[in-house]
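See below for the structure under consideration.
Missing here is one protein chain; the remaining ones are kept as they sit in the complex.
We call the chains A and B, going by the order they appear; numbering starts again at 1 in every chain.
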Amino acid sequence: MHIHFLDPYQPRLSPVHRLDPRVKFVLAVAFILTTAITPPGAWPVYILLLAIVLAVEILSDLGVGYVLRRSMLAIPFVLAAFPVIFTLEGLTVFSLDIGPWMLTASQPGLERFISIALKSWISVQAAIILAGSTPFPDLLVAMRAVKVPRLLVAIFGLMWRYLFVMVDEAMRLLRARAARSGHADRSDLKPGGKLVWRGRMAGGMAGSLFLRAFERSDRIYMAMAARGYNGEVHSFALPSLSPANWLVLGLSLAVLLILLIISILIFG
Amino acid sequence: MYSSIEVEKLSYSYPDGHVALREVSLNISPCEKVALVGPNGAGKSTLILNLNGILRGQGKISVAGLELNEKNLGRVRACVGLVFQSPDDQLFSPTVFEDVAFGPLYQGYPEVEVRQRVKEALAVVGMSDYVGRVSHHLSVGEKKRIAIATVLSMKPELLVLDEPTAGLDPRARRSLINLLRELPITMLISTHDMLMVRELFPRMVIMDEGYIVADGETLELMENEALLSAHGLEKP
Partner (left out) sequence: MLYAPVPSPEPMHIPDGFLSVTVSVILWGISIIVIAYALKRVNADLGERQIPLMGVLAAAIFAGQMLNFTVAGGTSGHLMGAAIATILLGPWAAVLVMTTVISIQALIFQDGGMLALGANIFNMAVIGVAVSYVAYTTIVSLTSNRKWGVFMGGFLSAWSSIVVTSLAVALQLALSGTSPANLAVPAMAAIHAIIGIGEGLITVGALALVYSTRPDLLKLGQAGPKGGKLVWVIGLLLAIGLAILSPLASANPDGLERVAEQKGFLGIAKGPIYEVIPDYVLPGISNEALATILAGVLGVIIVFGVALAVAYMRRSRQVSGD
C-alpha cells in the first residue's frame, strides 16, 4: 500500500518526454518568465501562450484533461487577486449594490484580474508538463546544469528518495489515529476531544515522525560512510546536448522572444 | 444469531485499479479466536482496514449487530480494536498514559473514567508499571503490549491484530502469545506465524489473491498440505 501516485511523473514515449531534461527545464522557466512579463490586457499573446502550452500537452501524451485537472490547484489563490477588480480606478464596467457598500468594477481592474488568473493558469500548466514528463532524477541533472549548488542538489535528491518513506509513515500514523477515533455508545458524550488536545496529538505524531527521521538520517549516514562517502558529492560529467536538442532549445527560445517583443511593443 | 462481526460479499479495489478483495464473506461469533493467513498481497491487511471503515469497499459489514455506514462509523471504530503491525505508528504520544488514553478521551469520557480505563487496560496487558514511561524508548515487545492496551481502553467488541509476532525475539513472542491466549475477547489475527496459529487459534481462514480460499478448523486445514502449498503456506 505505497503511494506511488504521489509522483506526478507519467511515463510515456512522447517527444516531450524524450527532450533533454536540461532543455525542458530551461524552456519551462523561460516560458513562465515570458508569461510573467506579458503586460495585463495583452489578450492575443495570452491566447498564443495558452495555445502553446495546450499544444505541448497534446504532444506530451499526458492528456489535456490530466493537466487541466491538476492545474485547478492554483484556483483558491485567485481569491487574493479578486478585490483588484473593484479597487483600480478607471472606466466603470458594472456596479454591485451590496447593502451599505457600492462595488464598482473598473475596466483596468477587470483587465488586471483576468490577466493574473490567466498568467497563473498558463504558468502552472507549464510546470505540470515539466514535472509530468521528466523523472525527478533527470530534474536533478537539469538543476546541476543550471548551476544549482551541488550540495543543495544532493539534499534534494536525498529528500526525494525518502519522501515516499516518510509520507508512508505519516499515512500509517493518520490511519492508526483514525482507527482509534471512535464514538462511545452513549448519546451524552461528545466525541472529538478538546481542540488543544487534538492539536497536541497531531503534534505528537509530527514529533515522532521527526525523531524517527533523525535516527534514520544517522543510519543513512553510516550506510553512506560504509561505502566510502566522505562528504564530497561525486557525479558524472553532464553529457553534451545533441544537435536536435540545441535546435529545439534555440527555436523555442526564439518563439518566446518574439512573443515577448510583440507583447511589450504592442500592449506595453 | 448474534455475531461479533459479519462480512458479506465485501469487494475492494485500490484507486490504481488493483483488486484486493473479491466478494469476501466472513462470520465470527463472540469469543471466537480466528487466524487469517495467506501470502503477502493476499488481501489480509486490506480486509482488516475495511473492518473499521479506514477503507470502504462494496458489500456489507456489521459489527456487534451494528451496520457499518457513514452514520455508525464512529461507533464501529470504537467496537473494532485495530492494532497495526508497527507499534511505532500506534504510539504517537509522549507517554504511555497519553497513548492508552487517546481512544476514551476522543470518545468524550470524563477524566475519572479515562484514568480507570487506562489502568485496567495496562493491567490486562501486564504493563501497569509503564504508565509514565516514554513509548519511544520501550522494546518492540513492550511496544506491542502497549499498542494492544491502546485499543483495549476503548473496550472493543473484537480485537483485530496485524502480524502481532513479526519482529519479536522468541521470548517476547512467547510472552505475547500467552497474553493473547488469556485475553477474553473475540479476536481476528492476521499472521505468517503458523506455529502460533496451531497453538492458539481453533479456526483458520486462508486468503489468496483477494479470495477466502478456505475457512475451517485449523488442525484439519493444516493436514491438507496440498491446499497449504497451493497458497504459499507451510505446515508448521
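To be clear about the criterion, contacts are C-beta pairs under 8 Å (C-beta built on N, C-alpha and C of every residue); 3 or more make two chains touch, one makes a residue touch a chain.
Bear in mind that the values here come from a model prediction, so they are computed numbers and not experimental data.
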Contacts of the hidden chain among displayed chains: A, B
From A:81, A:189 or A:241, residue that would touch the chain that is not displayed: A:81
Touch with the omitted chain, as defined above, among A:68, A:117, A:145 or A:189: A:117
Candidate in contact with the missing chain, chosen from A:58, A:238 or A:254: A:58
Sole contact to the chain not displayed, among A:102, A:155 or A:244: A:155
Sites on subunit A contacted by the missing partner chain, in the whole complex: 3, 5-8, 14-15, 28-29, 32-33, 35-37, 39-40, 43-44, 47-48, 51-52, 54-56, 58-59, 70-71, 73-74, 76-77, 80-81, 83-84, 87, 112, 116-124, 127-128, 130-131, 136, 139, 149, 151-152, 154-163, 165-167, 169-171, 173-175, 178, 192, 195-196, 198-214, 216-218, 220-221, 224-225, 229-231, 233, 264-266, 268
Touching residues (missing chain, whole complex) on subunit B: 15, 54-55, 92-95, 134, 136-137
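In this text, only the chains that are shown with their structure count from here on.
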Separation of mean Cα positions, subunit B and subunit A [Å, integer]: 40
Touching residues on subunit A, where the partner in the complex is subunit B: 1, 4-5, 169, 172-173, 175-185, 189-193, 197, 201, 204-205, 207-208, 211-212
Interface residues, subunit B side, partner subunit A - complex: 14-16, 45-46, 49, 52, 54, 74-80, 82, 84, 86, 88-94, 98, 102-103, 105-109, 136, 150-151, 154
